[in-house]
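And now, chain A:
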Amino acid sequence: ACGNSSSSSSKSGTTTVTIWADDPNFTVPNMKTAVKMYNAEHKNSGVKFKVQTQGDYVTKLQTVLSAGKQSSFPNIVTIEDYNAQKMLSSYTKYFNTNSDINLNNFSGYKKNIVTYQGKTYGVPFDSGVSALYYRKDIFAKYGVKAKDLNNITWDQFIKLAEKVKKGSGKEILGTGTLLGQDPDMIRQILQSTGNWYFTKSGKLNVNSTAFKETIKTIKKLNDAGVIKGYSDFNSRNKAVFNGNDLAIVEGAWYLPTIKSDKNMKGKWGVATVPRVAGVKGAVNSTNEGGSSLYALNTGNAKADKAAKEFLKTMYDGNSKFYAKVLKDQAAITTYKPAKKNKEWKQTDPFVGQKVNQYFATNMNKIPAVSYGIHSVELETVFQSNLGNYYSGKTSLNSTINKIQSAYKTQVNSN
Partner candidate 1 sequence: MTSKVSSFFKYLFIIICSFISVFPFIWMIIGSTNSSSQIIAGKMSFGDQFMNNWHHTFAQTAVVQDFWNSLKIAVLVTVLSIIVSALAAYGFQIYRSRGKNWIYSIFIASMMIPFSVLMIPLYRMMTNFGLVNNAWAVVLPSILSVFLIFFFHQSLETFPIDTIESARIDGANELKIFWSVVLPQLRSTFAAAAIYSFMGAWNNYMWPLIVLQSDDQKTLPLLISGLSATTNFSIDYGIIMVLIIISTIPIFVIFLFLQKYFVQGMTGANKG
Partner candidate 2 sequence: MAEVNLKHIYKKYDGADDYSVTDFNLDVKDKEFIVFVGPSGCGKSTTLRMIAGLEDISKGDLIINGKKSNKLPPKERQIAMVFQNYALYPHMTVYGNMAFGLKIQKKDKAEIDKRVKHAAEILGLTEYLQRKPAALSGGQRQRVALGRAIVRDAPIFLMDEPLSNLDAKLRVSMRASIAKLHQDLNTTTIYVTHDQTEAMTMADRIVVMRDGKIQQVGTPSEVYDKPANVFVGGFIGAPAMNFFNVSLNNGKITDDKDGFTLKVPEGRLKALKAAGYDGKSFILGIRPEDIHTENAFLETFPENTIHAEIVVSELLGAESQLYSKVGQTEFVSKVNARDFEQPGTKMDMGFDLNKAHFFDAKSELSIDNMVAETVTE
């Protein structure tokens, strides 16, 4: 049919498998690499792969799924981990289970993300394992060494940061959106405690110690003046490039950004993310972002089968592929067997550390949490409440109360 992107069989018997990806600089080239390598090994499979870049990805995917025309679905989609449970629960019947995948091959925290109601739907792909990126040179100037920053608590970090701030007059920790608006810090700190906004059964859990300690930590950072919320990612990056901002806590995917300014070679260091002292089981490893791959049920058996086979072959069994994407796109993947590759052990010339190994190690320590399906709704509720708490306008308890009641109306029991 006329240019239809969906899986369709032409007369010659070839089947088209459509793959959707969101990021033209990351997921898309990854996918293309996978397709290329797969095709090289399966010359006469009769399957043609098409990788399509989609903007406003979630909107688009939801429209397509909601329209419910299975024949128009793509065969494989990437979904950001935070959105995965929402999509799986909303459109369960349109997702193909993927029991072929051996989840033990992947970092443990990914399991909760790609399974729903006990069934495996997705293949884990990259990780947003976090790190503390900091200006080695300037921190050192004010007496803070690399080893001082590893495996510390937030309170310890604040002390060190205050020292650097006082000396340099620059901002320390920069976030990509305003404090109170930006869920990134909360997500990272909270997950490092092994907790999430919701309990395993999906109940709101913001009255927990973990959550309270999380936002208390951010308030402390704010009170100490060592955290700065920028209006958007660009402004923060600008501050980073200009040397006005000296530290960032972000997923592994932030490293290429830092490295894009060649003049900064050797000036940045990577350390573990501080941990929350007041919560039992809190660790120095956490996560921000990452995505996984899913096969959709398009009603075309041949294409659906081909899609699953492709996922299994490339993503759960091909270490060479992972080595290549690590090299090409700096993709920090969660496939454990691939970590044996030498690429994971090399010293990064820019940072002067074995960064990938650091990521690999920490990735396995990330506590597994269940993101649930209403994270986005809750995070919009944060926006109108947390700012007031950080600035001291509302108390901790009343803030929590407000969040709870606002959430309730937002996620009406339907």
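Selection rule: all candidates are chains of the complex that A comes from, given by their letters.
The criterion applied here is as follows: contacts are C-beta pairs under 8 Å (C-beta built on N, C-alpha and C of every residue); 3 or more make two chains touch, one makes a residue touch a chain; residues count from 1.
Not measured: the values here are computed from a predicted model.
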Query raised in the report: Since the rest of 1 or 2 are in the complex but keep clear of chain A, which one touches it?
Result: 1
Query - candidate 1 contact footprint on chain A (complex, rising order) - result: 1-6, 18, 20, 22-26, 50, 52-57, 59-60, 63-64, 66-69, 71-72, 74, 233-234, 237-238, 241-242, 253-254, 256-257, 260-261, 289
